[in-house]
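Here is the structure we will look at.
Only one protein chain is missing; all other protein chains are in place.
Right, chain A next:
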Amino acid sequence: MEVILPFLIGILFTSSLYLILHRHFFKLILGLILFGLATNLFLFVIGRLTRGGSAIIPKTEDMAVEPFADPVPQALLLTAIVIGFGIQAFSIVLIKRVYQSFGTNDLDDMNTTDQIEEKE
């Protein structure tokens, strides 16, 4: 399991960046979602995987019994998932709005704010 996950994270990162570089709006959304997933999974794995050991201190002990999973990355992960969800929801609505008012789904058409105004 621990061998597969890093490869999975790598695949997620590369495919998300590939999709973000695409011209199509829908692929941009997919790319953003996959990028969020990749970072979250990375955060999860880097906290070291421990199976079946929750970090809850038993009533009879003074401290948690080894082996237990580090609760900090899990807490970070939860926060990151919620924040990522919020941003993804916002960007989906934004992209829908853009599609409605521009009538295009090609990112290459979105270059008017970069253009230089002519001088006389």
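Operating definition for what follows: contacts are C-beta pairs under 8 Å (C-beta built on N, C-alpha and C of every residue); 3 or more make two chains touch, one makes a residue touch a chain; residues count from 1.
Everything that follows uses one rule, which is that contacts and distances are computed from a predicted model.
The complex appears with one chain absent; UniProt names that chain "Na+/H+ antiporter subunit D" among the candidates "Formate dehydrogenase subunit alpha", "ABC transporter", "Na+/H+ antiporter subunit D" or "Aspartyl/glutamyl-tRNA(Asn/Gln) amidotransferase subunit B". Take chain A: the residues that touch the chain left off the picture are 20, 28, 32, 35-36, 38-40, 42-43, 46-48, 72-73, 76, 79-80, 83, 86-87, 90-91, 94-95, 97-98, 101-102, 107, 110, 112-114, 116-120.
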